[in-house]
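Only one protein chain is missing; all other protein chains are in place.
== chain A ==
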Amino acid sequence: MAKHWWKALAVILLIYTIIAGFTIDIPIIGTNQQSSRGLFFHVPMWMCMYTMFSISVANSLLYLTKYDLKRDALAGAAGSVGVFFGVLGFSTGTLWATYTWGGTITGDAKQQLTAVALLIYMAYLVLRMSIPDIDKRARISAVFNIFAFALLIPLTYIIPRMVDSLHPGAAGSPTFASKDTDGGMKAVLYPAFIGWVLLSVWIYTLVVRYKKLELKNIFK
């Protein structure tokens, strides 16, 4: 059981996140009221998405150097888990935006560009489905995956830094402003990051195990 300790850690951290996230005292700022608690669930989703997409692109790069079909299966699995977490992040964000910004889809640059980035990754998944030949699929989707990742970074990291955003802590920083976040919230947020990322890795390993059963002749 020695190698499963991180799964237990994920469960403990997430239980802590959910219980503490809904019960601790948080500063009430204007119309935000209690909705600031969304921070513990919305922001970690993006961490999970970036983790998964990084795993995916790393495997694609490795595929193009060695042409090992296992790498392609890993890249595909990470891509789909990443899109899953991206959709969760987007929906928690839009839910919050509906009540605080006064509109589900606003003109906010970060929201729009994230939607674009998610669409690119969905195109990646569709591309994978559209090619029946397994070697061809591996090669073409690896190329597209690298292309997608190279666009993900400017879309979600560089351009949002250059324009104003409705996001909290915006006007300069695309992430939340760590300097003016309440200490109590930080005590929940940082464990939440670790817990959610561990959960995403856990889901990823499960998807990979399913793929291994599906592609028995590749994973010997």
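General observations
Here, contacts are C-beta pairs under 8 Å (C-beta built on N, C-alpha and C of every residue); 3 or more make two chains touch, one makes a residue touch a chain; residues count from 1.
Rule of thumb we're sticking to: contacts and distances are computed from a predicted model.
The listed options are "Cytochrome C biogenesis protein", "ABC-2 type transport system ATP-binding protein", "Thioesterase" or "Aspartyl/glutamyl-tRNA(Asn/Gln) amidotransferase subunit B", and the UniProt record of the chain not shown names that protein "Cytochrome C biogenesis protein".
Set against the missing chain, the residues A:L62, A:V87, A:I131 or A:I194 yield one that touches it, A:I131. Taking the complete complex into account, residues 64, 113, 116, 119-120, 122-123, 126-127, 130-131, 136, 139-140, 142-144, 146-147, 150-151, 154-155, 159, 162-163 of chain A touch the chain not shown.
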